[in-house]
Structure formats: C-alpha cells, structure tokens
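Yeah, one chain of the complex is gone here, protein chain that is, but the others are all in their spots.
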Amino acid sequence: MEISINNQNSNIEVIKQEGNKFQISLNGRTLDLDITKVEKGIYSILIDGKSYEMEVVPGRNKKNYIIGYHGLSYDIEIIDSEAKYLKNKQNTNTEDDDDQNSISSPMPGKVIKIPIEVGEKVKPGQTLIIISAMKMESEYKAKRAGVVKEIFAKEGETIEGNQSLILID
Amino acid sequence: MEISINNQNSNIEVIKQEGNKFQISLNGRTLDLDITKVEKGIYSILIDGKSYEMEVVPGRNKKNYIIGYHGLSYDIEIIDSEAKYLKNKQNTNTEDDDDQNSISSPMPGKVIKIPIEVGEKVKPGQTLIIISAMKMESEYKAKRAGVVKEIFAKEGETIEGNQSLILID
Amino acid sequence: MIKKILIANRGEIAVRIIRACKEMGITTVAVYSEADRTALHVRYADEAYLIGPSPSNKSYLVIDNIIDAAKKSNADAIHPGYGFLSENAVFSDRVKKEGIIFIGPSAYSIKTMGDKISARRCMTEAGVPVVPGTRENIPDVKLLKKAVNEVGLPVMIKASAGGGGKGMRLVQKEDELTDALRAAKSEALAAFGDDSVYIEKFIQSTHHIEFQILADQHGNVLHLCERECSVQRRHQKVVEETPSPLITPEIRDEMGKYAIAAAKAAKYEGAGTIEFLVDDDLNYYFLEMNTRLQVEHPVTELVLGIDLVKEQIKIAEGNKISWSQSEIIQNGHAIECRVYAEDADNNFMPSPGFVQKNIEPMGFGVRCDGYVYEGFEIPIYYDPLISKLITWGKTRKEAIERMKRALRDYSIMGIKTSLNFLHRIMETPDFYMGKYNTNFIEKNKDFLFTHGLEKNEAKRIEDLAMITAFLEYNTQLTNGNNIPLVAQNSQWKDFGRKKGVQQRL
Partner (left out) sequence: MIKKILIANRGEIAVRIIRACKEMGITTVAVYSEADRTALHVRYADEAYLIGPSPSNKSYLVIDNIIDAAKKSNADAIHPGYGFLSENAVFSDRVKKEGIIFIGPSAYSIKTMGDKISARRCMTEAGVPVVPGTRENIPDVKLLKKAVNEVGLPVMIKASAGGGGKGMRLVQKEDELTDALRAAKSEALAAFGDDSVYIEKFIQSTHHIEFQILADQHGNVLHLCERECSVQRRHQKVVEETPSPLITPEIRDEMGKYAIAAAKAAKYEGAGTIEFLVDDDLNYYFLEMNTRLQVEHPVTELVLGIDLVKEQIKIAEGNKISWSQSEIIQNGHAIECRVYAEDADNNFMPSPGFVQKNIEPMGFGVRCDGYVYEGFEIPIYYDPLISKLITWGKTRKEAIERMKRALRDYSIMGIKTSLNFLHRIMETPDFYMGKYNTNFIEKNKDFLFTHGLEKNEAKRIEDLAMITAFLEYNTQLTNGNNIPLVAQNSQWKDFGRKKGVQQRL
C-alpha cells in the first residue's frame, strides 16, 4: 500500500505479524516493531528497545489522518487504488490549481467584511474577505489576479471551517 | 418503567422532552431537569438552578448500571417486563438463596488455599477458600452449614472475578 | 461573611475561581451562554444560570442578565474574573447598588486607571515615574510637534481610552507626525468612540515587568513582587515568570514601593497589577494599571504560596491583609506558558474545534489551569486560551527543565495548539539565559518555528507516523468495533471484551 507524508509517497507492507509483534517493510527497509493501541487514538510502539507514543485523529476524510507526536503533527494520506484513481482524475480535470481559485477559512468564524463584489477584478494580494474567530481577525487575500466569480458568504454570517467562501476565475 | 436502587423499586417516566429539557415523573413527583451528556459516561444535570454531575458505567448486565457521584456509588437496576419475568422465575426456582450456596470472589486473583474437600461437612464461618489479589489475602467463609458439593478451582490457579468457586449443598 | 459567589465569567478563570471558593466552603454560581451549556465551569459550579445567546455581547457582557442571575441565586458577591466586565466601572457600581459585594475595586479606581491620560496624571502626582510624554489630550499637529520637541523622537502616539494595540502609532521621523496623528485619532474614534490621544517617548528594547499588589479596605497595601512578561507576540503575553531574571533586589524594592504608591493614589481595593516598562539599563516607567486579577497570577501564587483569589474574597469580606511586607519573600521560581488553540505554523490562526483527548501533565511542581476536556468543543465565540501551564522550581533552571518536561507530557488531540512553539521558547538560548526583551520572538523566529528534532529522530518519527496511520486505517477497514488489528494476546482480548461493554454506552 502507498502512503503519503508531505506529498512524498512511501510503500508500506506488513511482512509478518504475531500478536503485538510486527515486521513491516517501509520503502524496502525492514522494521521490527512491538505495537499496541493503548487507548483510543494512542499507539505505543517499541522499536530497537526505544519507546514511542503516536497519537492519531481522523483527518479531512476517511483516508487522511493527523498523527501527533509531542506537540508536532503529521498529515498522512492513505493512497489505495481508489485514492489513486480519484487523484489522477482530479489532476487531469483541474490541474491542481483548485486552491488558488477558491478561498476558504481553515476555522469556523464570523464574516466581518467582504470588500469585493461578484464580477470585480482583483489583484494578487488584494483582501477578499475578513473573518473573525476567537477575538482575532484574519484577512484572506487573492493569490493571483482574476475576476470574482461567486461569493458564498455574507457579512455577519457564521461560517464553518474549510467551507468555500469565494471563487475567483 | 420501574427502576430499583437498594432493592427499592421506583416508577419513572418522561412526561415531556424538548432538547435538553426534561419533565420526568419519579414516584409521582414531577421534576424539571436540564440534562446533557457531556462526555462518555458523564451527565450534567441542572435542577432548580443546581448543577450536578452523574457518572455512569455499565454494571453486571445490560440492565444494571453503576452510578457515581463524587466517590459514592449507586447500583441501579432497570426493571422492564423482561427483567420482571426473569426475576419472578428466578425467585420461584431458587428462592433467592443462590448466594448462600455458591462461593465466589468479587475480584480476580489467585487461589492460595482450599482447606476443604468435596463431600466434607462444613460449619457456618468455616474457611472454604483463601484468595490472594494485589498483595492481600482474603478468606471466604461458609455462610451456613452444609456439604461441599463441588469445587471449581484449584490451589495455585488464577481466577476471574464473580466466578463460582465452591458449591455447598 | 460571603456564603455564595456568582462568577461572571467562563473558561479557565471561572474554573480557577470556583476551586478557591470550594476550598473556602463558599457556594458557587456559574453563568453561561447558550454555547457554554457543556462548558466545565457550568459542570463544576454548585449552581448554573443561562444568561443569553452565544456572542458575549448578548451574554457575558450583559450587566442586567448577570444581575438577574445573581438575584435569582441569592448570591452575596460577584467575582468578575478577567476580561468581559472585570474592568467596567458601570458594572462595579451597579453590583454595589444592587446590594451585592463586587469582588474588585470601586468604579472610581477603575475609571481613574482605565483612562490612560488620567492614569498618567494620577501617577505623576503620586511621584511614580511615567514614560516621558504628555498628560493632556493632543488635539492637533501643532501641539503634537511642541510635545515631541520636549520629549524627543521616537515617540508613540496612543489612544487615551486604548488597549490591545489599537489607536497606537510609532513615529520615528518628524515628517511622519501629521499622518500618524490622523491615523491614530481615526482608529481610536472607531475603536473606542473617543479620539483623545497622547504621546509617550518610545522606549527601545523594553521589558514588561508588572507588580502584583493587594490592598484591603483598611488602607493596607502590599506588593507581592514582580512578574516578567516580556515574551510577547503582537502585544500579547505568551510566557511569564517570576522572579524577573532582569531586575535586582534593590530595583525590586524601589519598584514595589512605587507600585504601592500607585495603588494608594488610585484608592485601590483588592488585587491589582501595576505594569512598568523597563529598558535594558533598568530605567522603569509606569505603563498602566490592571484593575483586576491577571491571567498570569499563578506564577506569583507559586513563589509566595498565597492564593490570590482567596485573598480577593477575604478583602471583599472586609478582612485585613494578614501579612506585612517583610513576610512577603519569594521562594523559588515559577514560569507560566499560555496554551492556545492556535496553529503556530500558520500565523497563529485560531484553531477551535472538538477536543478528542486532553492529557494534562502531572507531578511535582506542575500546575495546569485549564477548562477543556475530552469531548468538549471549543466555541468559536471566545478567547482561544485553553489553559495555563505553570511550573515551579527551586531555581529558574529547574523551573525551565520542568516546563520542558511538562510541555512534552501535555497532549491535546483534535485541535492545533501552541505546545511545541512554547517548548521551543524554553529551548531558546536567549530565554534559557534570561536575556530577552519584548523583541524576543521576532529575534528568535528562525529557531522557534522549527520542530527541534535531530535529523535521524525526525526521520524515525515520520516512519512511525506513517506506520500508525497505516495500522489505524487497516484496523478501521477490518473491523469497525474498536478492537485494534494488533489485539491478539490475552490482555487484548480482555480489553476488547471490556471495550465491547463500554461501547454499549
């Protein structure tokens, strides 16, 4: 199976398993591990006598996980055949510039101001929307020049995180 | 529905519910409550402006719960029609002296000594089995006179909690 | 004797105040907005009253609703915490008029110290050193130029009613004065409805050092030594400590005396804080007074052993302070780290959300004042502060080492937090050596925004992260009932079985 971290793909495979003892092949290297899920979302891993705790929470979708290690976090994508198919399809269709066209906020909040209108031409760096969450205002700016195609939010409205707010064409 | 605490039965019924707001009838008294399950096993209850936290863990069976409140615990039995039927049946069959005939330990442990044999006559208060668990030994004694009918454990053996160990006839 | 206190606040400070009340045998009343029905302060208090919809201007800031709850619950007193209505003179007054004890200063003290110009004037009269500058509103550029000539560039133009960096402009060159004045005034008007501004000499390489004071109703005023609050990001405190690694016992003594003088000049009552600007040469100037409990009050508590919330309550009851100044002796060292729901790697964007796990650090010398729990959803309406992690050590070195350990032991899953950023602060040589000022984060940003793992270790953690995700995915594919793929020995069967029982919940 393939797995991706920071957009780098790795091959991973279980060679052998007896109880908690795993032999795993990772990009051709063979690792011997003692792995136990000790509580919900926490794995205890022993490798070469060393003890590690890895945290896991579900990510954006069923094939995405956020792995935590002492305050650091890693975004991991599982790439099985279904995911590969979808990814190829997406790449052909949109040429992966989806994130440049659509403005979204990673967190829920309240729309303070939308200083643009549909049909307006915008320059790179121009402020498109100001969101307030938790006593802090964040400005979201255009990444490239374009025309405002659609605005999905209104001033004063409460929005969800990762929701598309403005579309630039 | 009937519910039992310390072998005392109570009648309980939801009269009305809107969101978190409940009107509940308990033995004829009407209570207005704001109830929210705040985390797994913990209910926050507001009644007459007062705030209570009640903990709940599953008990011996699907109709039994252990309710915790600040280190105190309450053993609650749900008595629906099925439970009533079973209870009646049990009462007729065994006359509720089950616990006097069978010796069991409430906790898992190790059998240290069984100073009796099958067929032996025992007196009330006579030690039947000594169990060790967690650095402490506990002696289990006969509650009444009788003959040892069966012994389900061996010295040195590890036992589960609430498992029948010795049967007196 | 106060028997029942309503806490007009939420979050960690409400929980912290309730703890003190419980230890004093005082009944506690929580108030909550609709978003906060499941918040810990509601669960933890003896009583709880709904005071309105989620936005704070419809609940926690509505004086009438809070007074209502206090009357319904028959509370003897109201503790405002920090933020919200804590420095609102109208609220202080109203509470008293309703015959309820306000645990905090009078409207007079709040007003005097709340307006920056009147505070500067009051302090100057009391002989407390203030940053050189004007004592009056500056209406136009002509008077501004005159004032700047007296003080010398660079200067800060500040809003009289200000706070939070709004209506503030740094002026380095004379030809910037006209624009800066206009901008400051318009911002001040928009933010506070008042365009009064004044100027202060701009102090470079500053340290923010504040003195905790306690004042009773009988004229006794003590200072409880200093807190060093120079680790700041956008004028927000991130790390605080006491004693300050900067000041000397002589300077402490001097500043402490001025802090007492300041409190007396403001006719202060209760717990308050006098903030000073200190430059690298240990020149110090009064900056402002906070007429309430501070977020960072626990560091003072840990080195003095005094519970400040209990003292506030005792003072409000009319008791005399039970110590003399000579009995106030700092013991050891304490550091506080503010833990926020924010993404340090993404410009500190707030990261509210669902807390999937909350494992707080424990052990000797570790205190964690928080309010989130497993299953709690951090609301989007309020401050992103999750908790304050405070460590004590016999020495500053031990307090830092303990903080590093505690930050590593702390696990908050499901949301982004500043835990790793805070750990990097503790590892920064400038911090470790106690050589830092308010420029610390900017100066050390290259160091602060890296993960800090040694190369081989970083590689291993990446490997294990992939393996963990892989196993979790497999577990999920092969069975949905929470029994992990790896559960094959007897203990695991048992775990599975009991987990099964638990699943019935």
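Chains here go by letter, A, B and C, matching the order in which they are written, and residues are numbered from 1 within each.
By our rule, a contact is a pair of C-beta atoms (placed from the backbone, for glycine too) under 8 Å apart; a residue touches a chain by one contact, two chains touch by 3 or more.
In this text, all values refer to a predicted model and were calculated from it rather than measured experimentally.
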item: Chains still shown that are in contact with the chain withheld from the display; value: A, B, C
item: Full-complex contact with the absent chain, from C:243, C:256 or C:370; value: C:370
item: Full-complex contact with the absent chain, from B:1, B:15 or B:145; value: B:1
item: Chain C residues that touch the omitted chain in the full complex; value: 16, 19-20, 22-25, 34-35, 37-38, 298, 301-302, 305-307, 331-332, 354, 356, 359-360, 362-370, 373, 375, 377, 392, 394, 398, 401-402, 404-405, 408-409, 472, 476, 482, 491, 494-495, 498-499, 502, 504-505
item: Touching residues on chain B - with respect to the absent chain; value: 1, 3, 5, 10, 12, 17-20, 22, 24, 26, 31, 33, 35-37, 40-43, 45, 47, 52, 54-57, 62-63, 65, 67-74, 76, 78, 106-110, 133-136, 138, 158, 161
item: Absent chain, residues of chain A that touch it; value: 20, 34, 36, 38-41, 44, 46, 49-51, 53, 56-58, 62
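Just so it is clear, only the chains that are shown with their structure count from here on.
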item: Contact graph of the chains (line, ring, star, complete, other); value: line
item: Per-residue multi-chain contacts in chain B, two or more chains; value: none
item: Where chain C touches two or more other chains at once, by residue number; value: none
